[in-house]
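One protein chain omitted, others in place.
Chains here go by letter, A and B, matching the order in which they are written, and residues are numbered from 1 within each.
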Amino acid sequence: MDLGFSEEQEMLRTTARDFLDNECPKSLVKEMAEDEKGYTTELWKEMAELGWMGLTIPEEYDGMGMTFLDLVILLEEMGRACLPGPFFSTVVLGGYTILEAGSEEQKKELLPKISAGDLILTLALTEPSGSYEPDAITVKATPKNGEYVISGTKLFVPDANVADYLICVARTKEGASPEDGITLFLVDAKGPGITTTLLKTIAGDKQCEVVFEDVKVPKGNILGELDKGWGVVEKVLAKATVALCAQMVGGAQAALEMSVNYAKERVQFGRPIGSFQAIQHYCANMLTDVDGSKFITYEAAWKISEGLPATMEVSMAKAWVSEAYRRVTLLGHQIHGGIGFCMDHDMPLYFKRSKAAEPTFGDADFHREMVAKQLGL
Amino acid sequence: MDFSFTEEEERFRAEVRAFLDQEVTEEFHQELEERGETEFSREFTKKLAQKGWLAMAWPKEYGGGGATMMEQLIFSEEIGYHHAPTGGHRQGINLIGPCLIVHGTEEQKREYLPAITAGEVVWCQGFSEPNAGSDLASLQCRAVEDGDYYVIDGQKTWTTNAHRADWCHLLARTDPDAPRHRGISYFLIDMKSPGISVRPLINMLASHDFNEVFLDGVRVPKENILGEKNRGWYVSQTTLSFERSGIAIPAGAKRNLELLVEYAKETKRNGAPLAQDPIVRHKLAEMAVDIEVNRMIAYRVAWMQHQGLIPVYEASMSKLFGTELIKRLGDIGMQILGLFGPLERGSRWAPLRGRIARACQFSLGGTIAMGSSEIMKNIIATRGLELPREPRP
Partner (left out) sequence: MNLDFSEEQEMLRTTTRDFLTKECPKTLVRELEEDEKGYSPDLWKEMAELGWMGLVLPEEYDGMGMGFMDLIILLEEMGRNILPGPFFCTVILGSLPILEAGSEEQKKELLPKISAGELILTLALTEPSARYDATGVATRAVAQDDGFVINGTKLFVENAHIADYIICVTRTKEGASPEDGITLFLVDAKSPGIRCEVMPTMGADKLCEVVFADVKVPKKNMLGELDKGWPVVQRNMEQAAIAKCAEMIGGAQAALDMTLAYAKERVQYGRPIGSFQVIQHYCANMWISVETGKNILYQAAWKVGEGLPATKEVAVAKGYINEAYKFVSERGVQCHGAIGTTRDHDIGLYYRRAKAAELAFGDTDFQRELVAQQIGL
């Protein structure tokens, strides 16, 4: 057992933190929340130069061949910095799907471009039902003249507004079970028949409604096997869930630090508010939540990294972190008093992100139900 | 990072588990309960000693097994999971033994340590007093020099197992004029000494585990002081290399959770198995998640110690998390058992032989004993996060 990070991993964390402190100040984060694109090409390029987009892509595709656990560290730092932009969509949702399901040709074509920062991808999975279950997939792909024609509406698609390709999860068959008959298509995001509308969200993250109207996709753009796409989605979702937990952990750590610092500084009744026991105990609760979140996330990430079965751990992590992050940001706000309620303050950035992350890839109730199943209930 | 145990460690776990499966059976528990000693068994303690497990993580030179902290963690986890009785050795192995190793004279070590590692001598802890609970340094029990002896007068309370113990490690004030922390000494006292009387205190479960201990002119030879005179407070604060992970709590909770899961699968309520009730599923899953988080928080402590690091707030966090968790589990367990929840053993209707009702009541002491939850949070805030201390009024 080794619950510490390696030297290289610590270094990755330090570089990432330093870089993001410099290049991604909160002023940029706030600006990007208002910005239509939601990211700057300069920053994107610099990140690519650091090798971040290809961090876990094998070296043969111009990646750095590092592990999922390494990526978790990077994502933690991104969550801490509230980094805006399509990194998660491209690398986690897009990159891992291609790695998992793509043909050698597709990988050769796409992965080096991702590594180079030349490609933005995303996954179009959820629909107006808002569910992550396979029976929620109703967007249809019908074969016609050697191609497929996709029709239907996807909702909460992250960064579709700036994506080059959408990986669309579509139904190609009414199978025996809801899992059966789902296929993944690599769709040109700017192709005819696609309408992308940016949704207005509290966190200013770029979630989109994507309407497919008779969108033609060549057969060669199928990722993985026909009708057998759900297995891929499940694997990618497991990674994405833990990856999101990592971002949340970073955010929670930042919110904790900010609150503790404020509690030491802010004086009322002639003493720092951090000397009031009520505030001390809030902070102790926050630290407990943050530490718990870290280890439950690392455990799941390690299992995934090692290729071990992790269904239980992934769901445990998301069930816990969803609520812990919310508790932490709520207490953080409480400690900050009125100033934290200001639009310009950094605290709301974290609170809003915690609320946005909570339902993403399944909320705590959803994952508790998964845990219940794993318990044999 | 690596969350797995080595093959050797896994083998060790399997060995411990096999032993405990065989020894700590339902019948064994029942037998202890009938004796009113759910947490205490000299015979069991001796068996662990014979296996070489009792002091496994102590240095070899003191009769220990020289095991790693990871092996100790595994052992404690299995002990916790099996709800095995530890009252016969907890104080000796975890507290006074390690203090002796650091602060004892050669003679003291020779005298006391072998009996502890052999599981032959039971110790109790005489720290708390009626007016010195959380604020232990305000203790008033007096020790006055008289020739080759100290004469001790005063009262201790909540002394777990005092009625079963052979020896007591006890704090008493040797210099009433010194600042509070600097006038306390650490004594090793034979419980058979004249002048000691033990009066039972009955806990909420109506069982007799803790006691009041009255000391009336108890003569203790001078060589029975541990460490220097007036330095007893610092001896008691030794943060040693004994295992402080607190793993036994989530491990024990895991067992109770498994029993509740089984119960939910087997029991029909309102025409369907309880296991199909979404509220029951939700509650049990929530506990499973909490237990796993608790396990990680406890593992971290052991791992730090394994690395030679000294946990500061981390052990407090584990203690806080675990004791609060078993309170929630007790409550949720009772809710799931419904009307059958409060039934005690002896009723044929009592599910799981009343074990959840007992766990539920027992959990109330956990957040108080060995540093209350409030004190744990004070420590996490001031030492972990370095928040300013509360000013004294």
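General observations
Convention: a contact is a pair of C-beta atoms (placed from the backbone, for glycine too) under 8 Å apart; a residue touches a chain by one contact, two chains touch by 3 or more.
Not measured: the values here are computed from a predicted model.
Put simply, the hidden chain is in touch with A, B once you look at the whole complex. Contact with the omitted chain, checked across B:T25, B:Q50, B:Q307 or B:S347, is made by B:S347.
Screening A:T153, A:N221, A:Q277 or A:T311 against the full complex identifies A:Q277 as the residue touching the chain left out. If you put the missing chain back, the residues of chain A touching it would be 276-278, 281. Residues of chain B in touch with the missing chain: 128, 131, 133-135, 138, 157-158, 201-206, 210, 269-271, 279, 327, 331, 334-335, 338-347, 349-350, 357, 360-361, 364-365, 367-369, 372-374, 377, 392-393.
Keep in mind that, in the parts below, only the chains that are shown with their structure count from here on.
Chain B contributes residues 1-5, 70, 261, 264-265, 275, 278, 280-282, 284-286, 288-290, 292-293, 296-297, 299-300, 303, 306-307, 313-314, 317, 320-321, 374, 376-378, 380-382, 384-391 to its touches with chain A in the complex.
Touching chain B in their complex are the following residues of chain A: 1-6, 9, 69, 260, 263-264, 271-272, 274-277, 279-281, 283-285, 287-288, 291-292, 295-296, 298-299, 302-303, 313, 316, 319-320, 365, 368-369, 371-372, 375-377.
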